[in-house]
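Yeah, one chain of the complex is gone here, protein chain that is, but the others are all in their spots.
Note that the chains are named A, B and C in the order they appear, and that numbering of residues resets to 1 at the start of each chain.
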C-alpha cells in the first residue's frame, strides 16, 4: 500500500457514460491483486472532501486503469482529467478475490460497473490456469464493456443484446445446462444483484465471492465507516475496506438500504 | 446589469503570472463603462462559494476581457478555463469612473493589477477627446501589462524598467514638470498606493477618482458586506459595490487593514 | 396542485422564501428576479434608528460557507416605510418585516409603528441581538428573555408573529416551546452559527468584530438537525433555513419538518435561487403526483430504534 502523486495518461469513453482513466504507478501496477481498489483524491480542494474508491480494472506494465461513470462531483472531476494531470492515489487496498483454490472453472458475474474488476481478475485467473466464463448484465448494448474478458455471455435490461433480462438468471440457467465441475463464482455489482448471486451460489452449493461497494471515508480501516453485517461470529460487523471488498457469500448479510 | 452563462474564448498569459480571460457577452460588452466590474461564478460547486469580482479590462465587439493573477482558489479555477468552457457572469456592476467632466488631460495611475481597468478607460477617454497619460507601477519589467494604453510612463520596484521606485512619485514629479491644465486623475491599485494618490491629488488640487477593491459577497448591494468609510455625510459607510468601486478621492477615508 | 400554505389566516403562494439580510429590501434585485414568484420576502432586519453597521472587514469566505459581521446595518424603520414599502406593496408576494432591537421596548416600538402601515403581512423577530441592559448578551441565547420578547409583541399584532431562533444554544426546542407558549405563530430555524477566522499574517481576526455568523452550505447539516429537533418536540410551523442552494436542499428541510424554507447566502451567488427552487419544487411535486406540496412536510421516515443510538459520538 502506497500513497503517491500519479500522472494521468488517458481518459477515454468506453461505453455509454462509462470512462476508463489510466494513470502511471509502477508500485500499484506491480502489487495490485484482483478485487483490490485504489482510493483517489480527485482534487486538492475540500469539497468534495473525501477520496473516491475505485476498483483497479486492469494493469498493463506500469499503467493502472480504473473504470467509472459520472455519478456526482468526484467522478465529474475525474472525467475532466487530461493527460499529464497529477492526482494523489492511495492503494492498492482491501482483500482481493481468492483465486488460488483448486476450482477449475471461474464464473464471473458482473452487473453494470461491477464489470470494473473483471478484466484484472481474468488476467490472474488465466495465468493460474483457470477456465473463465463471464456473465455481464447491462442496461443496454450501449452500456456494455467487454474488453479483456473471456467467454462473455451478455444480458441486457432492454434486450438490445444477448439475453433479455437478469444476468443472474442467465448465469443460473447456463450453469444448469453446463454443470461446471468445481466451479467458483466471482461477482461484483449492485447490492440487489449480489444478494441474488449469494442466494443462488449457496443454493447450488458453489463457492462464491462477491465484491461490495459502499460509502467510505478512509479506505484503510481507521474510520470504522464502512461496516457490513457478518453472518455469525462474535463481531457483528466486518469492514468493507479492510475485511473486503471481496467476501465469501456465506460470510456476510446484505441488506437493501 | 444581466446574469448569464457566457462562453470563454481565450485565456492567455500576458505578463509574469498575469492572465487575460476573454468571454463572449454582447450585452455586457455593449453596456460596460470604464471602472465597472463583473462578478464571476468560477464554478458550479460550493467551495469556493462566492462569485469573484473582476474589473472589465477591455471590450472588443462582443468580447469582454478581464485581467487577473492567480492568488487563490477562485483565480486558480479561472486560469484553468479553456476555450468553449461556460461560466456564469453577473454584470456590469458598480459606479464607473466619471470621464465626462470638462478636464482636458486624463492622468491614469495604476499599481500592479490596478492596470486592469485602464485599457477600457483609455478607449472611452480618447473617444471623448481627452488626452491620456498613463503611469504604471509594477514589481518588474516582466510584470508590466502595457497593451492598449496611451503615453505609458513606467515605474518598477526593481528598476528593471523605467523609473526605479514608486509610481505615484513618478506621476507627481512628471506633473510638476509638465503642469497639466485641467487634469483629472484616475487611479487603481493597492490601498497604500491609492492613499498616496488621494493625498497628492487633494494637495495639488487636482480632481481625482480612485477605484477600490475589497472582499464582496454579492456585488449588488444586498449583503452590506463591502463598506468603505465616507468622509463626512450622515451615513458612515458607502458600499464599494454599488456606491463604487470608483470614488472621488475626497469622498472616502482609506484605512490599511 | 396546491403550492401555498397559510399561517394565522395569511396565505403564502408557495413555500420558498428569501431570508433576512440576504435579499436587501427586494428592490435592489428587481431586474434580476421575478419577485412575484417567491413565497415570501423577509426584509433585512429593521431597527428603530438607522444603523451604520460594523466596520470592515465584514465578510470572510470559509470552506463552503461564509462568515459575516454586518452588524445589522440597515436604513431604519422610518426610511423603510418611506422608501421601500411603497415598492414592496406593488408585489403580490407576501412581505415579512424582520425586526432587530437592543431592548424589548425597541422591538415593540418598531413592530407597532409597522402595524400602522399597509403592505406588511407578518413579522419575523431577530432575537440574535445584544441586550444592551444585559451588557450585550444576546437575547436569543436566553430562553426566558426570548419568551418575554414574544409575550410583549404578541398583543401588538394579529398578523403572523415568527420568532427567528439562534442555533447557538444547547436545546433549541426549548426555545421553540417557550415562544409557542407566548403565542408565536411560527419559528425560523436557523440564524447563523457563531464562528471566526484568523488572518495568520497579521495575527488579527479577519472580521473587525472577531467572531461573526457562519452561513452557507457548510451549515446545512446543522440546520437540518435543528429543524428536526424542533419538529420532533414542538407542534409549531417552522421556516427551515441554512445552506439551501437547490431543490434537494429545500426538500430535505421540508421532509424533516419545515413548513417552508428560506434561501439566504445562496442569493449572493444568484439572487434568483429562491424563484428557481420555487419553480423546481412545483414541478417536483407534479412529477411525484402530489396534490399538495405540503405532503412533503415532516414526511421523513424514521426508524424508531434510531434515536437510542444517535447520541454516541
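Keep in mind that, in the parts below, contacts are C-beta pairs under 8 Å (C-beta built on N, C-alpha and C of every residue); 3 or more make two chains touch, one makes a residue touch a chain.
Quick caveat: nothing in here was measured; it's all calculated off a predicted structure.
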Item to check | Which displayed chains the hidden chain touches across the whole complex | outcome: A, B, C
Checklist entry - Of the residues listed, C:22, C:54, C:146 or C:188, which one is in contact with the missing chain? => result C:54
Checklist entry - Looking at C:56, C:108, C:213 or C:274, which residue reaches the missing chain? => result C:213
Next on the checklist: Which candidate, C:31, C:82 or C:248, sits in contact with the chain we can't see?
Outcome noted: C:248
Next on the checklist: For the chain left out of this view, which of C:33, C:129 or C:277 touches it?
Outcome noted: C:129
Checklist entry - On chain B, what residues meet the omitted chain? => result 46-47
Checklist entry - Can you list where chain A touches the absent chain? => result 1, 3, 41, 46-51, 88, 90, 214-218, 220-229, 235-237, 255, 257
Checklist outcome for this item: Residue list for chain C contacting the dropped chain reads 54, 62-65, 67-72, 100, 126, 128-130, 136-138, 141, 166, 168-171, 191-198, 200, 202-205, 208-214, 216-222, 224-225, 228, 243, 248, 251-252, 255-256, 299-303, 306-313
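In this text, only the chains that are shown with their structure count from here on.
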Next on the checklist: Taking each chain's centre as the mean of its C-alpha atoms, which one ends up farthest from the centre of chain B?
Outcome noted: A
Item to check | Averaged-CA centre spacing for the pair chain C and chain B, given as whole angstrom | outcome: 36
Item to check | Between chain B and chain A, distance of the C-alpha-averaged centres to the nearest whole Å | outcome: 54
Checklist entry - Which positions in chain C touch two or more other chains at once? => result 63-64
Item to check | In chain B, residues with contacts to at least two other chains | outcome: 46-47
